[in-house]
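Missing here: one protein chain of the complex. Every other protein chain is in place.
The chains carry the letters A and B, assigned in the order they are written, with residues numbered from 1 in each.
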Amino acid sequence: MRPRNALRVEDLTVAFRGGHAVVRGVSFEIAAGEAFGLVGESGSGKSLTCRAVLRLLPRGAAASGRVTYGGRSLLELGATEMQALRGSTIAMIFQDPMTALNPVLRVGEAIAQVTQAHEGLGARAARVRAVEMMERVGIRDAARRAAAYPHEFSGGMRQRIHIAMALAARPTLLLADEPTTALDVIVQAEILRLLDDLRREEGMSLLLVSHDVRVVAGLCDRVGVMYAGELVEVGPTRTVLRRPEHPYTIGLMNSLPEAVIDERLRAIPGVPPDPGRLPPGCAFAPRCELAIDACRAAPIGMSETVPGHWSRCIRTDRLDELRRGLAAADSVHT
Amino acid sequence: MLLVAEGLTKTYAHRRGWAPTLGGRRVHDVVRPALADASLSLERGESLGIVGESGSGKSTFARCISLLERPDAGRVLLDGTDLTALGAGALRRSRRRIQVVFQDPYASLNPRLTVGSTLREVLLVHRLVPREQVALREAELLDQVGLPARAVDRYPSDFSGGQRQRICIARALAADPEVLIADEPVSALDVSIQAQILNLLADLRSQLGLSMIFISHDLHIVRYIAPRIAVMFGGRIVETLPPGVPLESARHPYTQALLASRSRLEPGWLAGAAQLNADLSASLPTVGCPFRGRCPHAFAPCRDVDPPARDIGQGHAVACHFVAGASRS
Partner (left out) sequence: MSAVSTIAPPRPARRWWFATAGVPLRVGLVGIFTIAVLAALAPVIAPYDPTALGLAGGLQPPSAAHWFGTDQLGRDILTRVLYAARIDLQIGTIGVAIPLVMGVVIGLFAGYYASWPDAILGRVIDVVTAFPFLVLVLAIVAMLGPGLKNFYIAISLVSWVAYARIVRGEALGVRGRGYILAARSLGYSDARIVFRHLLPNVIVPALVFGMSDFVLDILAGASLGYFGLGVQPPATEWGVMIAEGRNFIVTAPWVVIFPGIAIVITSFFVSLIGDSVSDIVRRVHAS
């Protein structure tokens, strides 16, 4: 088995040429074998953060900061080295499996190409491995179905094939960008379970990006919440969910229907800010009940409220008022 | 009873072109109907929720109820009038009585019309207010959905997804409908915006006394908005949960699977969630219960007979042979 490594992201910033930073100084770590969830709404920068690790940014976007994996600084690697890394050491899966699946390639062939490219397997050995992978991701009658084309499979199946392709070369880090967002409820649970099982079996680290904190809650050890390009809270899943330390996180959870019983949903008023028009202080301040002048004056840094749990909020002492609603809902559902 | 849909059925056939093809017409095997014998009833002022995943027929149901598509069989009665029997002109005029809010707010607004023009058109075509009062009514509608009056001169591209959905809701309200069908109205929106729109719909319902059908794949959202829930699978309504019956008391194996698989705020819920363990890629059977390929309780009758909906107490109806057998014994 390949050596297990830690992913370290330090002060990552992604900006479009001539534009504003859409990812601003994001820092987090994923230990070897750990599952880390990155949660945020559209525009929070979570997808770009994920892509920046593999340097798969859209045209015109540039990343700065430091991203290290296993001691190697990824942002500084040459193009060929980066290419060798992608798919073999670090793999990525996307929301739409058709991003990876070539519609004119039989799926078995598509998976086989990964191992041929990265592990130098011969055609026959690669095909055997491809069928193995298909079985591992739960496709029945894999040998026969390896000859089928992507359009002959349903959405959930295609996502499984996509995962098979990503894992064919046995990467040690898997980046998953909204892998289940387009899937039905039951299929979503199956795919998440698949990811979880495979992760444990391979000892792989996982970065799971989602707009739904509940998805991340299912299988991630630690979670980071992003808002307006920044991480506003990071910590173990259990504590972030049970005792969130940032008003946005609380707001997010409060706006879910399961958080209320026979009352109004507590929606967060307002809308997320335009990256070009960020307020000088805390980006969430305009929508926050607890905001004071100090919040609006200057950018807020991350502070460790509880060991291992970080928050970008200076009003954590007043969060109990907001958390009240959560505690009430929680007690009913346990 | 304000709205009654009886036995709606719709099949999308794979149609060959009208000109004969080189290989000749192929005798195509039986295609499963997208909607099979679906019925519902809605009282004035009531809210009904429909839950289903993709392919369940929920959108087809919505389109057939609103007559955006003609059902192959069945009727739709709105306050006694059989909409399915109306001619084209009369149907067009009746359309404003059932309004739909669609899933994609970005595609549902004509990009070339200002918000004001969009609303005005509804008011004028249906002659709902005298010309002098149109501007006033526009402002009223915008206010009702939480948008400022100056939105009137803007184009949809000036607005975010959540705001566009509000405009769509305003447009639906402009027609002064008796029934509002919301087809996945928040699925395309961010979580924090979803809550705003859901609150808006709930408020409008209580302020205007609207009768609403709310469709979603999210059980929790539907339960929040609608006390009575119909669960759909394979083109059929497989379970109906009346108000007061908690989701956890669902009896149909599919509803139970949905409940078990839904993501929740509980850390590590995935480990504890039940497993369906079926080949979900197989297409649904055309005879018998559509769920039998994935059902842990499937037995002999499931293969041959499509289970009818049976009331198991206080309006809780389940279409399942296994449940019917269990409640009998």
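Basically, a contact is a pair of C-beta atoms (placed from the backbone, for glycine too) under 8 Å apart; a residue touches a chain by one contact, two chains touch by 3 or more.
Remember, it's a predicted structure, so these values are computed and weren't measured experimentally.
Quick one: which of A:V39, A:V271, A:L290 or A:L319 touches the chain that's been left out?
The missing chain is touched by A:V271.
If the hidden chain were put back, which of B:G80, B:P111, B:P130 or B:G313 would touch it?
That would be B:P111, which touches the missing chain.
Using the touch definition from the top, which of B:Q163, B:S216 or B:T240 touches the missing chain?
The single option touching the absent chain is B:Q163.
Given that one chain is not shown, which residue among B:R75, B:R154 or B:R310 touches it?
Spelled out, the listed residue whose C-beta touches the missing chain is B:R154.
Where does chain B touch the missing chain, residue by residue?
So the residues of chain B touching the missing chain come out as 17-19, 66, 68, 92-96, 98-100, 102, 104, 106-113, 121-122, 125-126, 146-148, 150-151, 153-155, 158-160, 162-163, 166, 168, 171, 175, 196.
Rule of thumb we're sticking to: only the chains that are shown with their structure count from here on.
Calculate how many whole Å lie between the centre of chain A and the centre of chain B, each centre taken as the average of the chain's C-alpha atoms.
Chain centroid spacing, chain A to chain B, equals 31 Å.
For the complex, give me every residue of chain A touching chain B.
Interface residues on chain A, with respect to chain B: 41-42, 139-140, 153-157, 184-190, 192-193, 196, 211-215, 217-219, 237-238, 241-242, 251-253, 255-260, 264-269, 271-272, 330, 333.
Can you list the chain B residues touching chain A in their complex?
Residues 53-54, 160, 162, 190-196, 198-199, 202, 217-221, 223-224, 257-258, 260-271, 273, 275-276, 279-281 of chain B touch chain A in their complex.
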